[in-house]
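Omission of a single protein chain aside, the complex is shown with its protein chains in their original locations.
Should a chain be cited, it is by its letter among A and B, assigned in written order, with residues numbered from 1 in that chain.
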Amino acid sequence: MLVFIIEIIGTVAFASSGAMVGIRKKMDVLGVIVMAVMTAVGGGIIRDLVLGIHPPNTFKNPIYVEYSVLTAVILFVVFYIKKQMLDSKALFYYEKIMILLDAIGLGAFTVIGVETAYEIGYVHHRFLLLFVGVITGVGGGMIRDMMAQQIPFILVKQIYACASLAGAGVCIWLMPYHKSASMILGAVVVVIIRILAATYRWDLPKIE
Amino acid sequence: MLVFIIEIIGTVAFASSGAMVGIRKKMDVLGVIVMAVMTAVGGGIIRDLVLGIHPPNTFKNPIYVEYSVLTAVILFVVFYIKKQMLDSKALFYYEKIMILLDAIGLGAFTVIGVETAYEIGYVHHRFLLLFVGVITGVGGGMIRDMMAQQIPFILVKQIYACASLAGAGVCIWLMPYHKSASMILGAVVVVIIRILAATYRWDLPKIE
Partner (left out) sequence: MLVFIIEIIGTVAFASSGAMVGIRKKMDVLGVIVMAVMTAVGGGIIRDLVLGIHPPNTFKNPIYVEYSVLTAVILFVVFYIKKQMLDSKALFYYEKIMILLDAIGLGAFTVIGVETAYEIGYVHHRFLLLFVGVITGVGGGMIRDMMAQQIPFILVKQIYACASLAGAGVCIWLMPYHKSASMILGAVVVVIIRILAATYRWDLPKIE
């Protein structure tokens, strides 16, 4: 039950980030919905394609899609009615809160990605476990940015994929000893790193 | 036989839209061919990857690829010889006709997508049926726009994915009663909505 609530929080946060990009890029309501859905479930779809899970879980259990659509529709309606809110102080605080929820989603999706591959039996394929963990966490955001014609956020700014990578590493390392504990700890690592990075505007080195 | 002719019409229309974007973006002849092929068969490839059909049908039966290549080569040669035609009145009418043929393709591909998943046995996975129907219809166009570095047309302008969505819905709803009738009706719904939207320049609401 707790896992489910955390997953829904993450889904709503991811869907919200997709919908906001869609609204800013002046997409129509269906475009905004597509952006929200792909951001929320895109990472999981890539993971399942790589692991050979057909059809991807999202399609068998569309509850996350439903929450994504709902999120997109609510945001669209709110900003359609009060367009000036797009520049408001309220939005500023809304996006602050969303950074927290998004971090929770990133943590949850990362460890769920690792676990999915682990359960199928890829126990010793460490690189595969790492990859599916990170792609489940950041894949949706990459698809969002590529659809919106932006260079993927995770490639240029702040510690985002890096937080997912660290958490996936912790989760993979501890998984042989205790599954639940490894997942919780992995997710917590992601959330802490991501929140610290967002608060103190940590960036990885780059050449400018 | 009729189905085959309709599919070829759709293939040529989709390939033509891909080739025209390639020509406008000053791609070379091979780039124009790649754009035409991916626009025509890209949606079906995504569908088959999602459904776990390996290799995707396109590769087992490349007739649609052949028609796409032919379409691209003819268009390229015509505009290579008479470049001024790119701004001509004739092109204007050509693109008007293509909107009609494209709508026929959108309708055909949508219901074929639904049917493909239905035949495999996903009878009760309504969201999956809807997704594969729409992605078969619009996936090629999304790939085209992402390759050409444009925000996907379907996310910003006119009732396009929405027409596909409505037709897929009708098709899924009626499929348990009569397969052929549900497919024909679904495709007709797509074509009518799309043509009306293109004629009267209907747009979904957006925030501007």
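We take it that contacts are C-beta pairs under 8 Å (C-beta built on N, C-alpha and C of every residue); 3 or more make two chains touch, one makes a residue touch a chain.
This structure is a prediction, so every number in the text was calculated from the model and none was measured.
Could I get the residues of chain A that touch the absent chain, sorted low to high?
The missing chain touches chain A at positions 49-52, 122, 125, 127-128, 131, 142, 146, 149-152, 154-157, 161-162, 165, 203-208.
To test your reading of the contact rule: which positions on chain B touch the chain that is missing from view?
For chain B, the residues touching the absent chain are 22-23, 25-31, 34-35, 45, 49, 52, 54-56, 59-60, 62, 65, 76, 79-80, 83, 86, 146-149.
Assume only the chains that are shown with their structure count from here on.
Express in whole angstrom the distance between the two chain centres, defined as the mean CA positions of chain A and chain B.
That pair's centroid distance is 30 Å.
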